[in-house]
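With one protein chain withheld, the remaining protein chains of the complex are depicted in position.
So that you can tell them apart, the chains are marked A, B and C in the order they are listed, and the count of residues begins at 1 in each.
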Amino acid sequence: MSHNTFGHLFRVTTWGESHGPALGCVVDGCPPGIRFKLAEIQAELDRRRPGTSRFVTQRREPDEVKILSGVLPEGEDGTLVTTGTPISMLIDNVDQRSKDYGEIARQYRPGHADFAYDRKYGIRDHRGGGRSSARETAARVAAGALARKVVPGLVVRGALVAMGTMEIDRDAWDWDFVDDAQNPFFTPDRQSVARFATYLDGIRKAGSSVGAVIEIVAEGVPVGLGAPIYAKLDQDIAGNLMSINAVKGVEIGEGFNAARLTGEQNADEMRMGNDGKPIFLSNHAGGILGGISTGQPVVARFAVKPTSSILTPRQSIDRDGRNVDVMTKGRHDPCVGIRAVPIGEAMVACAIADHFLRDRGQTGGR
Amino acid sequence: MSHNTFGHLFRVTTWGESHGPALGCVVDGCPPGIRFKLAEIQAELDRRRPGTSRFVTQRREPDEVKILSGVLPEGEDGTLVTTGTPISMLIDNVDQRSKDYGEIARQYRPGHADFAYDRKYGIRDHRGGGRSSARETAARVAAGALARKVVPGLVVRGALVAMGTMEIDRDAWDWDFVDDAQNPFFTPDRQSVARFATYLDGIRKAGSSVGAVIEIVAEGVPVGLGAPIYAKLDQDIAGNLMSINAVKGVEIGEGFNAARLTGEQNADEMRMGNDGKPIFLSNHAGGILGGISTGQPVVARFAVKPTSSILTPRQSIDRDGRNVDVMTKGRHDPCVGIRAVPIGEAMVACAIADHFLRDRGQTGGR
Amino acid sequence: MSHNTFGHLFRVTTWGESHGPALGCVVDGCPPGIRFKLAEIQAELDRRRPGTSRFVTQRREPDEVKILSGVLPEGEDGTLVTTGTPISMLIDNVDQRSKDYGEIARQYRPGHADFAYDRKYGIRDHRGGGRSSARETAARVAAGALARKVVPGLVVRGALVAMGTMEIDRDAWDWDFVDDAQNPFFTPDRQSVARFATYLDGIRKAGSSVGAVIEIVAEGVPVGLGAPIYAKLDQDIAGNLMSINAVKGVEIGEGFNAARLTGEQNADEMRMGNDGKPIFLSNHAGGILGGISTGQPVVARFAVKPTSSILTPRQSIDRDGRNVDVMTKGRHDPCVGIRAVPIGEAMVACAIADHFLRDRGQTGGR
Partner (left out) sequence: MSHNTFGHLFRVTTWGESHGPALGCVVDGCPPGIRFKLAEIQAELDRRRPGTSRFVTQRREPDEVKILSGVLPEGEDGTLVTTGTPISMLIDNVDQRSKDYGEIARQYRPGHADFAYDRKYGIRDHRGGGRSSARETAARVAAGALARKVVPGLVVRGALVAMGTMEIDRDAWDWDFVDDAQNPFFTPDRQSVARFATYLDGIRKAGSSVGAVIEIVAEGVPVGLGAPIYAKLDQDIAGNLMSINAVKGVEIGEGFNAARLTGEQNADEMRMGNDGKPIFLSNHAGGILGGISTGQPVVARFAVKPTSSILTPRQSIDRDGRNVDVMTKGRHDPCVGIRAVPIGEAMVACAIADHFLRDRGQTGGR
C-alpha cells in the first residue's frame, strides 16, 4: 500500500531526494544468516554511479553506502551476516549543485513529472528532480545487491541491447564483456561500442538525448516461484521494472513479438533429458508460464525513453500559467538507459528474492 | 501480499476454478453511495462471454452475475447503491465438460503452467486449467465494471490493434465500431473485420492459434493520480495487465518505440489554452509522467501470446516423466487476445479507481 | 490495507450482511495438500450457531457451509484436499425476519455502531446490524477451522471464565466439559453451569444483558513464531481478538495482573529437562516473550461487553436529530460472550497459522 515500498516478504522501502543530505533504503524481511561483504554492495553501486564516462551525467557522487543496522560482523575479513532484522542503508549526497536548477524552479519541463507532481502535492523539491530523481535508484541497487544473496545459485545479469535506432548483434553476445572497463554502455556486443560511441557523441553534442532497451536475464531461478493469478512472477517483475524512472514498456520472453507468432511457433516443447530431468527445447516464455517460473532463465526487457532534460528548447508553461521555452542545463545523461542496466538487474533480483520467500511461506518451498 | 488480491484501497480478491461450481470476487473498499444497475455489470460480462462467435471458445456459459452483499436497492428501477461494505459477486459455472480434459490430466501442455504449477503445488485441478483458466477473468470484468463508477467522468475503452502479423489501420479508428454487433474482434477499424476473419479462419482450421495486441485508452483520468516511486500509476497498470493470462508485454504511451526517439521528439510540449487551462500538444507519454497522471488520456497496450491449447501435436512430458505428444482438444479460442479487450479495460479501470482513492487518502484529492 | 481482510500469508477476507442472501469468506494463501472434511468445518460452525439454548439468540440459522473453490475431493470418504488456490466458503442466510427491525431503522441504538456508522458511510443496512452484525463471525469460524489444520499439532481451545460479576473456579477446569451437551456456556467448570444459568435467566427476564470474559489456550505452537517488533505474535492475536464484535479488552498471559507483579514474580524461570530439552517453570508470559512464541501454551483472554440490544429503554437520538427512547426487541443473546468462545478460538488459530507461514517464509522455519 505504501507509496515508497516494494516487495512483500523481501520488502524494500526507499527514501531521499536528489539534493537532500542523503538517500537510502530499509530492507525488511531479509532472512537471517546471509553472509556478504560491504564491498559487494559497493561494487553494484559503482556500476550505477554517475560520472564514470562522458556518456553519463558528470555529477560526481562517490555513492558510498553505509549499513546502519541488521548485520553483525563475522570473523576478521569483513564478512557481515544478516540477523533477520531490518537492514538500513544510507548513501550521502555529496555533489549537490543546487544553483544549476534555479532557473527552472517554476518551469514545467516537458517529459518530466513537474506539472503532474505540482498538481498532486502542491509542493515540490525542484532541485534535481527531488524525489523523482534517478538518484533514488542508488537505493534500489543497494537492496538488489542483498536480494541476489537470498536465493542460492541465483545470477542476475543485464545488458543494453538497443540505443535509439541502433541495435546490438545478438550473435555477438558476450556476458563477460558487459562489465569490461572498455565498455561504457553495458553492451554485450564488443563491436557495438564504437558504433554506440559515435552515435551518442552526436546526440550529446546536438543537445539531444536518446532512449534504450535493456535486457535482464536471471539464471538459477528455482522452478515454482510465482502464482497463477495476482502474484505472477512476471507481473511483479513488470511492475518492478516499470517503476524505474523513464521506463515505458516491459516484456517477458518473446514479449510483443509473441503476438505475431502462432501457437506452434511459441510453444516451448519439452523432453526428458538423459539425466532424468525435464528439458525445455526453447524459451519463448522467458522462463515463466502461467505466472510461475519454469526453471529456465527468466528473460525480461524494458524500454527507457530518451532523457527529458535536453539543451534543445521546448515549449512549456510555468507554475504561474505563463508560456515559456524550457532548456534544461545542468548535468544529464544523454541516454539514461545506460545506467538503467544495474537498476534493472536489482529490480529483477528483488522480485525473485521476494517470490522465493513467498513460495517458501505458502508451500514450504517444495 | 495475498496471492489472489490486487489493489490497495479499491481491492479485488477473486476465487474459483474453471470446473468448480462457481467463481467470483469480493470487491473491498468501494466507496459508499455509488449507484449502478446489475445490468451494467452484466453488460460488461457479456462482452467477455465465450460462445458469441466462431472465433472464440464454444463453451456455453451465460456468465450471469449475482451480487450477494454490499449493496442496497434504491427505488423501483433496479438501481443499487453501494454501502461501503465488501461486494461479493458470484458467477456459476454451467457448462463444465470435464470429460474433454481426461486425456491430458497427466500431461504437461507446452505453453501452459502445468509443469511449473505441479512442481510448485504438488496438486493441480487440471480440468480446464483449474485456477489458471481464463475463466477467472470473468471476476475481474465484474470488478472492473464497478471500478468504472468510482471515478466521476472516467471512460475506459479498449480495442484490438493487431492480430498475429496483421495490424489495423489507425487512421480508420472508430470507437463506436468496437462494440458493433458485426464486429467479432473488438477492432476499431471497420475494414479490418473481413481481413481478420479470413486470417483467423485459416488459423483455426489449421488447428493453430495466434496472438494479438490490445490497446486501452482511459479518458477522464484526473491529474495527480499515482506517485513518483513505487506507486506509479503506470507501474500498477503494467502489473495489472501483466497479470492477465497469456500477456507477455505491456507498454505505456510510445512504449518500446520511445527507445528509438530523441528527447525532442518524445517531449510532450505544453501551452496555456485560451480557456486558461494547460494544453499538451502531444501525448507520447500516454498520460503518465514520472508515475503521475497528467490529465491526458492514459494509453496502455499489451501483447497476448497465441493460445497454447492447439490441435497441432507438440512434444512434451507427462507427470510420470515420460515423453509424450500433446494435442489439446476441447474448446479453445483461436486467438485469446480477442476476449482480452474487456479484461484489459477492467484491469486498467481497477488500477485507476484504486489510485483515485489512494490519492484522496494521502493528499485529500486536491 | 483492506477493510475486510485479516492475516498476511494466511489471509481471510469476509463479506456479507446480517439480512442479505448469504455471507462468506475467501481464505487465500492456505498451503496446498492439507486434508480435512467438510464436517470438520461444519462442526465448528455448529458450536457458534444461534438457537441452541435459551441463553442465546433464537434466530434459527442452520449455518450450513458450502465450499466453492480451492479443494479437490480425495478418495470416497469425503476427504477434501486443499490445492493452494483461494478457498471460497459460503453460508446462506435463512431466517431473516426483517420486520423485527422496522421500528428502529432510523434510531441510533446506544452501544451500537449506528450513529458513528451513519456519519461515516451516509448509508446503512440497519437490518440486524447489517455488516456490523455478529453473524459475520460465522465466516471467521469457518476460516479458523481451516487455520487449525495449517500448523501440525496445533490445538486451540477456549472457555468462558467469567460472566458478569460471576467467575468460574479455575481449580475445577475441565477441558472435556467445555463442549459437553449439558454445558450451554462453554464453561470449563462443571459446577458453574447451574450458577450461570440462574444468573443469566435473571438477566434475560429483566430485559437486560451482561458481559463475559473468554480465555483461549493454544497448545502445540512451535517456538519462534512472531517477530520482535511489528509482527509480534501477541500483537496480531490482540488485534484479531479486538476485531470481534463487542470486545473491549485483550490480555496475554498475566495480562493486566502483570502490572501488579515484581520482576521476580513475573519471571518464567527455565531449567534443562531430563530429556535435554528446555523447560519453563511457569507461564506468566502466556507463551510469548518479546513478541515470539516460546513453545509454551499461548494464553489469551478477552472481555466482551454486555449485549447492547436490550429490552430496557435507553435514551438516544434518531437520524433526524430527534430525542427518542430506544428499546431493542428482536432476538438477541443476553450474553454475547458465550458464543464468542468459538470465535475467539478461530481468531487465535488464524493468527498462529499466519505466523507459521510467515516464519517459514523468512527463516525457512528452522
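Following the convention adopted for this analysis, contacts are C-beta pairs under 8 Å (C-beta built on N, C-alpha and C of every residue); 3 or more make two chains touch, one makes a residue touch a chain.
Only a predicted model underlies this, so the values are computations on that prediction, with no experimental measurement involved.
A.B. asks: Determine which one of C:Thr82, C:Ser192 or C:Ser316 touches the chain that has been left out.
C.D. replies: Selected residue, touching the omitted chain: C:Ser316.
A.B. asks: Which residue among A:Arg11, A:Arg148, A:His284 or A:His355 touches the omitted chain?
C.D. replies: A:Arg11
A.B. asks: Any idea which of A:Arg48, A:Arg124, A:Arg204 or A:Arg360 touches the chain not displayed?
C.D. replies: A:Arg124
A.B. asks: Kindly note down the residues of chain C that lie in touch with the hidden chain.
C.D. replies: These residues of chain C touch the chain that is not shown: 1-6, 8-9, 14, 108, 110-117, 119-122, 131-132, 136, 162-165, 203, 208-213, 223-232, 234-236, 238-240, 242-243, 245, 248-272, 276, 278, 281, 285-286, 288-295, 303-310, 312, 314-317, 321-323, 337, 358-359, 362-363, 366.
A.B. asks: In the full complex, which residues of chain B touch the absent chain?
C.D. replies: 1, 9, 29, 31-32, 84-85, 228, 357-358, 360-365
A.B. asks: Against the chain that's been left off, what residues of chain A make contact? List them.
C.D. replies: Residues of chain A in contact with the hidden chain: 1-5, 8-9, 11, 13-17, 20-24, 26, 28-29, 32-33, 68-70, 72, 81, 83-88, 90, 120-125, 130-131.
Assume only the chains that are shown with their structure count from here on.
A.B. asks: With centres defined as the mean of C-alpha atoms, identify the chain lying farthest from chain C.
C.D. replies: A
A.B. asks: Which chain is in the middle, if each chain's centre is the mean of its C-alpha atoms?
C.D. replies: B
A.B. asks: Quick one: chain A and chain B, Cα centre-to-centre, how many Å?
C.D. replies: 27
A.B. asks: What is the distance in Å between the mean C-alpha positions of chain A and chain C?
C.D. replies: Each chain reduced to its C-alpha mean, chain A and chain C end up 46 Å apart.
A.B. asks: Any idea how many Å lie between the Cα centroids of chain B and chain C?
C.D. replies: Measuring from centre to centre gives 38 Å for this pair.
A.B. asks: Which chain A residues touch at least two other chains?
C.D. replies: If we look for residues of chain A contacting two or more partner chains, we find 1, 9, 228, 358, 362-363.
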